[in-house]
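Missing here: one protein chain of the complex. Every other protein chain is in place.
Moving on, here comes chain A:
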Amino acid sequence: MQVIAKRPETLTAEPFTYCPGCTHGIATRLIAEAIEEQGLINLMAGVAPVGCAVFAYKFFNFDMAEAAHGRAPAVATGMKRGRPNMHIFTYQGDGDLAAIGTAEIVHAANRGEHISVFFINNAIYGMTGGQMAPTTLAGMKTTTSPYGRNPEDIGYPIRMCELLSSLVAPYYIERVSLLSPGDILRAKKAVNKAIQYNKEERGFTFVELISTCPTNWGFDPDKAREWAKENMLPYYKLGVYRDKGAGVE
């Protein structure tokens, strides 16, 4: 019998706790595959967030730290500075990274910490039951924006790739999506590039993955993907924002 697909060695047998149809599982798997492909399983450690991926420390089959909400880039900084021969990444959602942890991500990026950050943007707080995120679109209804997000009142959604691209130090910043098989293949390339740059100690790498939250958006997975394509992608433009390795400044 020939094995054509199997769980990467970089994932444990622990079942994912993500909802059915959610793209978190794809993101988690892409990161695990990249680490395996780069041969880093014995030198990699990750930092799990508070949010839907809070149990990421159980999923990855290497050493992991669980950080307080939003603090993953600071924790990763301490880990990398303490063991510079290891390779460190964080996995963070939009509430974790772009609200409560805004200072930590901006300053880790500004220092050019040699870490990779994977940012899951699904425009909502999933774990706590569908509250407004810093990335919730204008007019979008959530449990804490029941009449639709009003930018006059609460501001416009934050675009993290654009914000971080204003800094000098970051080495690689790209926004991809997980909304179709083609998108996922493109996302895989971006995740691989971040991990490769991490391995090569190039500097700070950041990949934002536009994701869906069928449960809290109230759509089935197909409809959620369509909704994201129609509504998120016009505002969150996909592409390479910074790639010093390819001359994109």
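One rule holds for everything that comes next: contacts are C-beta pairs under 8 Å (C-beta built on N, C-alpha and C of every residue); 3 or more make two chains touch, one makes a residue touch a chain; residues count from 1.
Everything that follows uses one rule, which is that contacts and distances are computed from a predicted model.
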Legend entry - Omitted chain (choose from "Cysteine desulfurase", "3-methyl-2-oxobutanoate dehydrogenase subunit VorB", "Molybdopterin synthase catalytic subunit" or "Extracellular solute-binding protein") - UniProt protein name: "3-methyl-2-oxobutanoate dehydrogenase subunit VorB"
Legend entry - Residue among A:Ala45, A:Ala98, A:Met160 or A:Ala194 that touches the chain left out of view: A:Ala45
Legend entry - Sole contact to the chain not displayed, among A:Met79, A:Val117 or A:Leu178: A:Met79
Inset, instruction - With the full complex in mind, choose from A:Ile26, A:Ala68 or A:Val240 the residue touching the hidden chain. - result: A:Ala68
Legend entry - Touch with the omitted chain, as defined above, among A:Ala32, A:Val54 or A:Met140: A:Val54
Inset, instruction - Decide which residue listed in A:His107, A:Arg186, A:Lys229 or A:Lys244 touches the omitted chain of the complex. - result: A:His107
Legend entry - Missing-partner contacts on chain A, residue numbers: 9, 12, 41-43, 45, 47, 54, 57-58, 61-68, 71, 74-83, 85-86, 103-104, 106-107, 111
